[in-house]
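First the structure, which I've put down as structure tokens, then a few questions once you've had a look.
All protein chains but one are shown in place.
Chain IDs A and B follow the sequence of writing; residue 1 opens each chain.
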Amino acid sequence: MANDRKVLLKIEGLRIEGYADEKWVEIVHGVDLTLHRGEVLGLIGESGAGKSTIGLAAMGFARDGCRISGGSVEFDGMELTTTPEADRRVLRGSRVAYVAQSAAASFNPAHKLIDQHTEAPVHYRIRKRMESQEDAMELYERLRLPNPREIGFRYPHQVSGGQLQRAMTAMAMACRPDLIIFDEPTTALDVTTQIEVLAAIRDIVDQFNTAAIYITHDLAVVAQMADLIKVLLKGDEVEEADTRTMLESPREDYTKTLWAVRSFQRPQKSRPDGDAIPIVSVDRIDASYGATRVLEDVSFDVHAGMTVAVVGESGSGKSTAARCITGLLPPAKGRILFAGEELPASFRARSKDQLRQAQMIYQMADTALNPKVRISDIIGRPAEFYGGLKGVALKNRVDELLDLIELDPSKFYSRYPPELSGGQKQRIGIARALAAEPSFIICDEVTSALDQLVAEGILRLLDRLQNELNLAYMFITHDLATVRSIADEVVVMKQGRVVEQGPKDVMFTPPHHPYTDLLLSSVPEMDPNWLNTVLEERGVDNIGEAART
Amino acid sequence: MNYFVIGYYALLIGGSCLAAYFKKREIFLVLFSLTLASFVMGIVGGQDALWAVTIAAGLLALAGGTAYAFREFLVIVSGAQTAKVLRTAPLTASFGMFVIFTYAVLGIFAPAIAPFGESDVISQAFAPPDEVMLLGADQLGRDMFSRLVYGARNTVGLALVATALAFVIGVLLGMVAAVKGGWFDQFMGRVIDVVMSIPGLIFALLLLSIFGTNLVILVIIIGLIYAPRVFRLTRAVAGNVVVMDYIEAAGLRGEGMWYLIRKEILPNSTAPLIAEFGLEFCFVFLLVAGLSFLGLGVQPPTADWGSMVRENATLISFGEITPLIPAAAIALLTVSVNFVVDWMLFRSSGLKE
Partner (left out) sequence: MGDVTRIILTRLGLGLLTLLVISVLIFGAVELLPGDIAQAVLGQGATEENLRALRTELGLDRSAPVRYVDWLSGAVVGDFGVSLLTQSPVTDVIAPRFANTLFLAAYAAVIAVPVAIVLGVIVALLRNSLFDRVANVATLTSISSPEFFLGYILILYLSVKTGMFPAIAKLSDDLTFIELLDRTFLPALTMVLVVVAHMMRMTRAAIINLLASPYIEMARLKGTPAWKVIARHALPNAWAPIINVVALNLAYLITGVVLVEVVFVYPGIGQLLVDAVTKRDFPVVQACCLIFAATFILLNLAADVGAILTNPRLRHPK
């Protein structure tokens, strides 16, 4: 913790402008920030909150098309806003370092990792090249990279994402800076990889007593990493407090909504009697993209009125399973049954009624709704296409659907998707699925792009609709909180295979399958001690091991 | 020293000082470096060089003024939404729009504007300009000015029709390839690769040598040669739209290909396609002009800018600029279209971020 109370970075009234539509618009409106040596500050907020911009401003840097328009940034007694660029440049890499979100894009593809690592220390004459290489290997080892003496001599594209992110942290450490800016370093990673990187980052920052600004949108992550948390909203500060205080008793309403642990949890329904015919039955399917096998021997059932959650990391095949059910990717082997009847493998061969029965709701409402089509047409088209509705009947049906998803028809009927908020768009997506009057809906990560509170609203809506219309849901998600709140049954997938499946209450009580266990325990929790606990349980040294098996 | 030279330098230096006073750094740099350059030019080229600079500056100012006025005019006459977009147009783009507008008027009302018919022989060959013939006569004694006006109709019209043909073919096939995917997409991609690996002008010459040079064949050939370029762009643009979830949703609903193209993809690809139309028009227009210049495009006695350059080329060796006027007319239109397209592309790329 911050025992050395010397102020390292002091930002006061920082204002930053961005150039858009031929004029400068303020995007950060006077933010203050104080960071002591060895302290870790978490900057948290949604996209567009100005987190990255502030992080870069702490290095006296503004991206092209941005400029610092007011306030002061004082780094270790040096006022960066008035210092000439040449002097500011000398700070970067040597005393302040940066770790970017996408390590894969931020390493130069033309040079070996270690050559990029040694660039700054050699340039600043802190170390000779050979010393610096030795040091790099030592850092790689501390960051628990495999083959630390050899991995640096690879090119970026030859190394995996999680390893690159750690190599980038090592590179930031190369000159032993006083401050490191971490800009969403684990956002692009899977949960099981994320945990390794988090642990590595936290340990090394601790060991060298480096101060850090940790930028993220994930509360649970920031709770593990930061001593202090600052919440931002649209370029304004909402509040700041030390991590425990912030987690236990946030002051502002906005923060409370962020913190709100999902309160919605509906009672679990149990499967109907053994011989009831499931509405959708996936029967031992294999599927592949070209020569790569992506699904192997996958089976599960979805019963009417129930929700089956399919859980797994990226590459586990959970979305592919959905594509097989919809007929976008005909399985190489096995059958898809709908209410006991076998469906043709490709959607092109299915009848209009078969298509109508199974609908889909997508993760990104932005790409799921045609931006150039009116809401009335988006919702009305399936009703027209399947039900043959026209004129007044069609309009009434659209109004009815809008009412059903709790949007005011008089307001939304003739608007376009870009005019709507994320949650509203997702509701329109639901209405479009309902317009076909289906009995089965695939929900593909429907809440993961939404804020906590909005997501909860969507889940409640889906639950209400399920009860009213007796719908069956297949919920594809990586978020276990969502699974807890809405699922009746859970299917865990890994590398194209079903690892474990069963009713939710059984699945969430130990003993688990080792992979389910790894997955469950890797999801960050709000508790600041979570990371420590998990690492202790696993034994620090074999995290990497556990992730690979 | 005479009053012109004194006035010239006074104006430049005065302008530089004003720019410096009002802290217009770039304007100052331009004006003052022009002043310095003028010393050298004045010594080397004498007063004529300074006159040339003055005339060039005057023309530039005139073009700028026209562009500014035309933009204001458009902003006032158009609706609120369009006006907001137009306000962001740089002067080059509004100049381009002005020129395109002028050419359109010339082309549409050609018979009313031109004092003589396009193939009327009214005087001696290469007669010099007078009050009746503003630009003099061509090699057969026809009025240059009238032929220029008719040329706007013929040359531009031909290029427009050919571009439109290329677009209909290219956009249609490109959309179908994007929606269908699979073997059709692969096959079309290969065919297009092969066709595009023959340079356009060469391909046109080959086909013209075989089918002869009449207007219909010319349009078809040019349309076919440029369709692959349109296909490629459409395929790329539509390819970006096809991966969207709303296309998947419509496909899973059971919608037909034609519905997908018309209702889902086309509305989302209009902006890049319009810009591409402008670009392709420039290429086609230059190709048509080039072919006519080679004597293989529009055939006499139809007035056409490319052939007019060729027919009057001999005048160049006498130091006459007459044959350059139709060539300049070609260049001016292409530049103008490019200016507008450049702005449109800049806007669409800027909006992406």
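What to note about this one:
Note that a residue touches a chain if its C-beta (ideal position, glycine included) is under 8 Å from a C-beta of that chain, and two chains touch if they have at least 3 such contacts.
What you see is a predicted model; the values in this text were computed from it and never measured.
Of the options A:69, A:106 or A:288, the residue whose C-beta touches the omitted chain is A:106. For the chain left out of this panel, the touching residue among B:202, B:236, B:257 or B:274 is B:202.
Listed residues B:289, B:303 or B:344: the one in touch with the omitted chain is B:289. When you scan A:123, A:256 or A:352 for touch with the missing chain, the hit is A:123.
Interface with the hidden chain, as seen from subunit A, comprises residues 56, 59, 61, 63-64, 89-94, 97-98, 100, 102, 105-111, 119-120, 123-124, 154-155, 157-158, 171.
The set of subunit B residues touching the chain not shown comprises 26, 29-30, 92, 193-194, 197-203, 205-211, 282, 286, 289-290, 293-296, 306, 309, 313, 316-319, 321, 323-324, 327-328, 330-331, 334-335, 337-339, 342.
Operating definition for what follows: only the chains that are shown with their structure count from here on.
Computed centre separation for the pair subunit A/subunit B is 48 angstrom, with centres defined by C-alpha atoms.
Chain contact summary for the complex, subunit B toward subunit A: residues 88, 244-246, 248-255, 263-264, 267-268. In the complex of the two chains, the subunit A residues touching subunit B come out as 21-22, 326-328, 347, 350, 352, 355, 360, 362, 364, 367-373, 381-382, 385-386, 432, 436.
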